[in-house]
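The complex appears here without one of its protein chains, the remainder shown in place.
After this line comes chain A, so read on.
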Amino acid sequence: MNVIKCEACGYENSSGTAICNNCGKPLDKDNNTNLLNMRYDGRAIRSKTRNTSIVDKIWNFFSSIKVGVSLIAIALIASAIGTIFPQSPYIPSTVEPAVHYRDQYGIFGQIYYQLGFHELYSSWWYMILIALIGISIFIVSLDRGIPLYKALKNQNPKRHINFLKRQKLFGYYSQYSPKDYDTLKANLKKHRYKIYEKDGHILAEKGRFSRWGPYVNHTGLIIFLIGTLLHFVPYMYVDEFIWVREGETEIIPGTGQKYYVENQDFIFETYGDDEEDAKFSEMLERQGTVVAKHYETKAIIYKDTSEGVIGSEPTLEEVTRGSAIVNEPIKFDGFALYQSKYQLNEFQSMSFKLHETDDPEEQSLLEFTVDFADPERVYTFDNGFKIEINKYYPDYVLDDDGTPRSQTNYPRNPAFVFFVYPPGEEEPEVSFIGIRQNLDPSQSNQYRIGLTGIDVRDVSGLNLKKDLTLPVLGLGAFIFMIGVIQGMYWQHRRIWIHPENGTLYIASHTNKNWFGMNKEVEKIMQNTNFEMLEDQENKVTKDK
């Protein structure tokens, strides 16, 4: 049987108990002279009681403070390593991470990369580590918090004499008057102690709730961890990015094809544009570059109210309109649209004219405009000319084989192969036109296409955010702080008064701030003939 029978009162305590749960007699027979270990008020830590099934073994593993501290230490070291070199989201996106870490940081960088430290904080093992800490905190708290709660809830005011003798602050008085006893009791009440009495024995207690501080704190921490888990629950957390050209309406990703955004205008201002910026002129001159002052996207948010199948023409209804200015997002239906990136002066359209190749005046025979949002394939004219765009490359490059192609969807470097059909002709003349390029492959074109104008527009990069986990994180942090305050700024103080055979024994305990406890005991003993309690810890060390 795993019980310890108390020699004094016969109560059966579970194994691991340090102080009898009933009468308070210390159960450790070996060191009768040392101060009593008051951790968890002498209760057995629950996990230490049995160790049989696999469930119990796992439970006990996590219940160990040593394991918890080791996990925290490992997490700390790993987190520190993660800061030695930049994490992968913060390296240039144009280079391969493997190459970047090797080139920038040498052999250590390569090892760093190969061990996966470049994306440490999102790695599976780091997540498991943090989760194990959470599990450890939870089980440790349960195993210690519940016995402590029970112990403090069922305190017997009448404690065994040895319990008092082995407290840090202790004193005994063989001659005392009942008047002193009453004054002491009154003083305790005056200092807002709660008095529990049994047969003349007194337990005076205050600030017990401060003992729950760590557990409240852990509860907050666990709520916080749950909040971080909620990131992965769909619709709790959205983080999307979208490019919108001025004048265009785009679907907003991450909203279930429900919302659209129209970019009405992108505004980019730099210092020096304004008269009031004159005061910065000296600094700007020294800087030598353009310094951005203001980014803003004027936008309208629409909701698709059509019930049609995906891909059918949406019916857009305005939800809101406003400006996204860096830290001032446009808010709608729990979402926030932030100004995030921009691109100035992307091509919107190009205007051309056709003239005779050998005309020095370059007199226009016809004019046409290619709209990059929706370019026409064929342009016909009243004077019989027909121009066909045979090839259109929005973002023209020559690939490795020397074949022309477009490298992106966007008209950043537009180029064309034009077929010009003069009136009545079946065979076209071929022209290649790009930015600062105008080629005649046959060298014998009668007509030449000339660029007459360019329209540009800005592109705004917007960041869609939704984070419903924030209230949970806030609640967790709030409870965490309450726990910290509760545990830090109050102390759990107890004074036991034990009359036995005409002698009054007094002992006191606090979970921290012994200096304050001493002062308070002194005040409580005022107007009595009691001498101040003796600090037995000092005595013990002196004796040694």
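Quick notes on this one:
We adopt the following convention: a contact is a pair of C-beta atoms (placed from the backbone, for glycine too) under 8 Å apart; a residue touches a chain by one contact, two chains touch by 3 or more; residues count from 1.
Just so it is clear, contacts and distances are computed from a predicted model.
Protein name for the hidden chain, per its UniProt entry and selected from "Spore germination protein KC", "Peroxiredoxin", "Carbohydrate ABC transporter permease" or "YwgA family protein": "Peroxiredoxin".
Set against the missing chain, the residues A:E250, A:D265, A:E356 or A:E537 yield one that touches it, A:E250.
Checked against the full complex, the candidates A:T183, A:Q339, A:S406 or A:S431 give a single residue touching the omitted chain, namely A:S406. Checked against the hidden chain, the listed residues A:L35, A:V319, A:I389 or A:I485 yield one contact partner: A:I389.
Among A:S177, A:Q287, A:S312 or A:N383, the one in contact with the hidden chain is A:S312.
Residues touching the missing chain, restricted to chain A, are 50, 53, 55-56, 58-59, 122, 124, 127-128, 131-132, 134-135, 138-139, 142, 226, 229, 232, 250-251, 253, 257, 309-312, 314, 372-377, 389-392, 394-395, 399, 405-410 (touch as defined at the top).
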